[in-house]
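I have a structure here, written as structure tokens, and I will follow up with some questions on it.
Complex shown without one protein chain; remaining protein chains in place.
Moving on, here comes subunit A:
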Amino acid sequence: MSTNNHLDYLDELEAEAIYILREVAGQFEKPALLFSGGKDSITLVRLAEKAFRPGKFPFPLVHIDTGHNFVETIDYRDRMIERLGEKLIIGHVQDSINEGKVVEQKGKNASRNALQTVTLLDTIAKHQFDACIGGARRDEEKARAKERIFSVRDEFGQWDPKRQRPELWNLYNGKIHKGENVRVFPISNWTELDVWNYIRREKIELPSIYFAHERDCITRNGQLMAASPFLNMDEEDVVERRNVRFRTVGDMTCTAAVESYAYHIDDIINEISESKISERGARMDDKVSEAAMEDRKKGGYF
């Protein structure tokens, strides 16, 4: 692992992430790990095992369930929780809809992705979480590139990019007032390729939708979407059987597939190394405006 008394890049990234997770444990009363079923939060779970085993995690896992997830993701999540023996808390977007806190979007491109923010903030308030660990990375998007590792949110969950705390050396200031919370991003400095290389090295199992498979798809705004009961379809939408995989795992209505024959992790790493479309290019929710992510983060999005 170490050569010439010097850490290899994956070891260094891993050690930094473990350090950050332990800071969360040490500094907060009621932290939580936000688990989406995607490869980044799966990586966080492995890092948490490295940080705290043989002890229990000092936080529960929290899944904000839009109700529009891929079945493969939910199946994976439940098996994982069973293996870990850790606590899972689920926040249902459907509950927020039933309570009248949010209104289901209408129209062809309707998605529950934006509604998640309300459910997330409610779940945080209900359980009084003071820190939420997330798998966001700075290479994903321009606004994220500026976000701190300990990112303080006000009592409305909002991120104010102009009032970020200075973050020096490896000293993370987690002091907050009641009602505020901190979003913590232990893998901020990882790129998509770093995550995949780590998953390969650690032999971490992933939900099957990350690998190439046959699926009914339709083409929307130039992107391949999985045909599902959650997608508002009309006679213009042509369902085709395609060989695809998913580069990110989100809501079925906003996560686009890519044509792929990558059946194994080595194929995926080759594919990404040569790829000419960055990961967030497959997320329709970012395409709305150049400042889409910045605006959503200011509103409390994770």
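One rule holds in what follows: contacts are C-beta pairs under 8 Å (C-beta built on N, C-alpha and C of every residue); 3 or more make two chains touch, one makes a residue touch a chain; residues count from 1.
Here, contacts and distances are computed from a predicted model.
Look at the chain that isn't drawn here: its UniProt entry, checked against "Extracellular solute-binding protein", "sulfate adenylyltransferase", "ABC transporter permease" or "histidine kinase", names it "sulfate adenylyltransferase". The residue touching the chain not shown here, chosen from A:Arg53, A:Lys108, A:Arg201 or A:His264, is A:Arg53. Remark: the omitted chain is touched by one listed residue; of A:Ala143, A:Val184 or A:Val244 this is A:Ala143.
Against the chain not displayed here, subunit A makes contact via residues 2, 4-9, 11-16, 18-19, 22-23, 25-26, 49-56, 58, 138-139, 142-146, 161-162, 164-171, 173, 175-177, 188-189, 191, 194, 275-278, 280-281, 290-291, 294.
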